[in-house]
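Encoded as structure tokens, the structure appears first; notes follow it.
Note that one protein chain of the assembly has been removed; the remaining protein chains are unaltered in position.
Naming follows writing order (A and B), and every chain is counted from residue 1.
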Amino acid sequence: MRGILLSLLLAFSLGAHAGEAQPNAEDPIIEQRLIKLAEDLRCLVCQNESLAGSHAELAEDLRREIREQMKAGKNDQEVIAYLTERYGDFVLYRPPFKPVTYLLWLGPLLFLALGAGIWYLTLKKRRAVKTLTVDEKQLAAAAQLLEEK
Amino acid sequence: MPPEAAHALEQAAKAQYTRDSRTRRAPADGQCTYTEETHMIPELGHFAIILALLLALAQAVLPLVGAQRGNLTLMAVARPAAQGQFVFLLIAYACLAYSFLVNDFTVENVARNSFSQLPEVYRFTATWGSHEGSLLLWVVVLAFWSTAVSVFSRHLPDDMVARVLGVMGLISIGFIAFLLLTSNPFERLIPAPPDGRDMNPLLQDWGMIIHPPMLYMGYVGFAVAFAFAIAALLSGRMDAAWARWSRPWTTVAWAFLTLGIVLGSWWAYRELGWGGWWFWDPTENASFMPWLAGTALIHSLAVTEKRGAFKAWTVLLALTTFSLSLLGTFLVRSGVLSSVHAFATDPARGAFILGFLAVVIGGSLILYAWRAPKMITGGLFGWFSREAMLLANNVILLAAMGAVLLGTLYPLVMDALGLGKISVGPPYFNAVFVPLMAPALFLLGVGPLVRWKGDSLPDIVTRLKWALAVSVVTGFALPFTLEGFNPWATLGFALAIWIILTVVIGFRDRLKHGARLASLPRAFWGMQLAHFGLAWGILGMTLVANYEQERDVRMNVGDYTTLAGYTFTFRGTTEHDGPNYRAARGTVEVSRDGKPLYTLRPEKRIYNASGTPMTEAAVRYSLTSDIYVSLGEPLDEEAKTWAVRVYYKPFINWMWFGAAFMIVGGFLAASDRRYRIAVRRQESPAGAAVQGA
Partner (left out) sequence: MKRWIPLILFAVLVGFFAKGLFLNPREVPSPFIGKPAPAFSLPVVGSAAQTFGPTDMKGKVWLLNVWAPWCVSCRQEHPVLMQLARERAVPIVGLNWKDKDREAAQLLAQNGNPYVAVPDDLSGKTGIDYGVTGTPETYVIDRDGIIRMKHVGPITPEVWEKKFEPKLKELGA
């Protein structure tokens, strides 16, 4: 943090000489926060792109708005609330966890649980009576023969 | 577009027109501008499609009836009909390609998707750049697979071949009818415009040349597995031989689909300018779901082939995999989902495809419900057996597929139920997919080492405990040597190293019993290479996702910035024009410790026809990392200062290499001796026996 401030200070004092390129953003810390947040937000005028990467004008406007909010000290939750108040949940790429999306978030777990249940029941039906104990070498030799066939 | 620019473009196009003397005279306003030589080719193409439809009808109806009745003559129609259909579709395809190559703008498809200044290679790839053209490619690829089946099926019983080709013929009928009725690629546009509307600049990359055909080879290729499954249900005959016959076809289709998906991902990485390679976009998901189901299928087929178990399940999985391919085709063209990748959408077309889907998939599932219980299933196995491991593989892969399907369709379902509109994007998919796949990847290490029917858990634990310890320790240690504790990186590293170690153990075990590397069966090599490739890919993915770095800076001529030990010096931009675009080409010198290494030249292009700006990143590829530079916007009037983004992507190429191993492994496994012996045996004089129904 100090390093960045120092180099910024240095850069300004060096004036317009060719030197270390300055970050495009005024405040790299906020910018990082912005990008991380914007990656989880939808560009509303694009077909399917995040707010972080889009070059659309509305996307630029919204990023500018978010930057200002962050500079004013708002945290991520407040910025998200600001956007959803105006654009609804559609703007979030990470769907909120509310009753209407319980099935969405819990679904994969349910699928896995269902699958595990099927696995268990199938195996119960198919259990071999006993696993024979055979000399390992003989087994391997037999396997070899089968493979070559 | 502002009127002055449009006018300027029109003038430029007209000027280009008079220079392009291949097929045009300078047009006077309102005059017809197509010459005699191109006049009939589109109609020829159209006619060829109609003939192909007739052949598809023959290919479908006659052999299926013949197989039902045991009529050899009718069954014998299948092969020549399939081959004939392929020939005519190739002719149609050639006609469309020709129209593009000679800039025949009287063909609407050409006018919409091409441009006279478009380089020749992209004019050719434009044949599949549109909805109509890509559908034509779809049916050509389907006909290709039908032809391949017709050629490589001498060892199969006649009724099976008849049914397989017959079912593929039915699918062909549906798609060709769709083409002719709603999406004719040879639709004329008269009077022809002076020039085309140009191809989307994002498609003007050589990724476009191979990604769609390979993707189609994969996802359409699963139609073969589907057809085999239907044939099994229709004939009521399902034995291990059936699995052995359909397995190589399925594995090859899977390998092509892997290739298609990876090419798409690599192309996005290079073209989109911000270094991302997977966005969980609905169209990407549309190809990933059949891949997940297809992977489950090739593993399930192993059990059916070796042990005669899971027959009904494998059949259902084969039906599901191709159904997912069809579903993907529907999603991308119907407009029900919003995607960067979707073709121009039309609900009328969407309705046709949905109807077709309902008939094909619904029909196959009805057949399944009716006939599957009749399948006698075999094989008993214990809790700790190869079968149990493979069943676990299937369960997890299908849960993952279900999760992707759920996320992709949830917005649609909510909207249809009037519950509002939401978006489901990468944060959701990444959050659910990775935890789901982790246990599968762990089991991947164990499964191949466990014996069929039953094995001893204590034995396996003894054999693997060192590998487990090494993986876990390295998984934790590696991030510490880099940037410190990182649980995601640990997970990725541990799983990848675990798989690699178990692959090595697999080889060691085989060699221990006296075999030589070269004499190990191809199926085994294929499996090992594919699993190793997956692990290597995961290693690459973990490294790049966790350790990539980027700088977004404002650069004036002479400015420099540093990243990952490299220094990037900006030397300004120069004007540089391409065949169909104007560009500002930047020069960025890259050095390390004062020693100059190489120069990168990113471009910012404006395409002539559409005025679309595009950034063409400059990438320096190497085994251990990619250095990626892209130009943003000029920040001042004279374009002396630019916004430049510099990325360091460590080990990203390991992802592509890993995928290459998976693909090679797939092809290798499909060419295993036991599939080829069957073919060879039939070519001997004694093998000409006719088999009845």
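Everything that follows uses one rule, which is that a contact is a pair of C-beta atoms (placed from the backbone, for glycine too) under 8 Å apart; a residue touches a chain by one contact, two chains touch by 3 or more.
Note that the structure is predicted; figures quoted are calculated from it, not measured.
J.: Which residue from A:Glu26, A:Asp61, A:Glu78 or A:Glu148 sits in contact with the chain not drawn here?
T.: Candidates A:Glu26, A:Asp61, A:Glu78 or A:Glu148; residue touching the omitted chain: A:Asp61.
J.: Pick out which of B:Lys421, B:Lys465, B:His513 or B:Arg582 touches the chain that's been left out of the picture.
T.: Touches the omitted chain: B:Lys421.
J.: Based on the whole complex, identify which of B:Leu181, B:Ala351, B:Ala477 or B:Val504 touches the chain you can't see.
T.: Only one of B:Leu181, B:Ala351, B:Ala477 or B:Val504 touches the chain omitted from view, namely B:Ala351.
J.: Have a look at B:Leu337, B:Val432, B:Ala467 or B:Ala515 and name the one touching the chain we're not showing.
T.: Final answer for the missing-chain contact: B:Leu337.
J.: Using the definition of touch stated at the top, determine which of B:Leu44, B:Ala148 or B:Leu365 touches the missing chain.
T.: If we include the chain that is not displayed, B:Leu365 is the one touching it.
J.: Touching the missing chain, which residues of chain B?
T.: 316, 319-320, 323, 330, 334-338, 347, 350-351, 354, 357-358, 361-362, 365-366, 368-369, 372-373, 409, 411-413, 415-416, 420-421
J.: Tell me, which residues in chain A touch the chain that this view leaves out?
T.: Residues 44-45, 57-58, 61-62, 65, 84-88, 90 of chain A touch the chain that is not shown.
Definition applied: only the chains that are shown with their structure count from here on.
J.: Let me have the rounded angstrom distance from the C-alpha centre of chain A over to the C-alpha centre of chain B, please.
T.: 23
J.: Contact residues on chain A for chain B in the complex?
T.: Against chain B, chain A makes touches at 16, 18-25, 31, 39-40, 42, 46-50, 53, 88-96, 100-101, 103-105, 107-108, 111-112, 114-116, 118-119, 122-123, 126-129, 131-132, 137, 139-141, 144, 147-148.
J.: Quick check: in the complex, which residue numbers of chain B touch chain A?
T.: Answer in residue numbers: 272, 274, 276, 279, 281-282, 309, 338-342, 379-383, 385, 387-388, 391-392, 395-396, 398-400, 402-403, 406-407, 410, 414, 419-428, 431-432, 436, 451, 453-456, 513-515, 521, 524, 551-562, 570, 632, 643-644.
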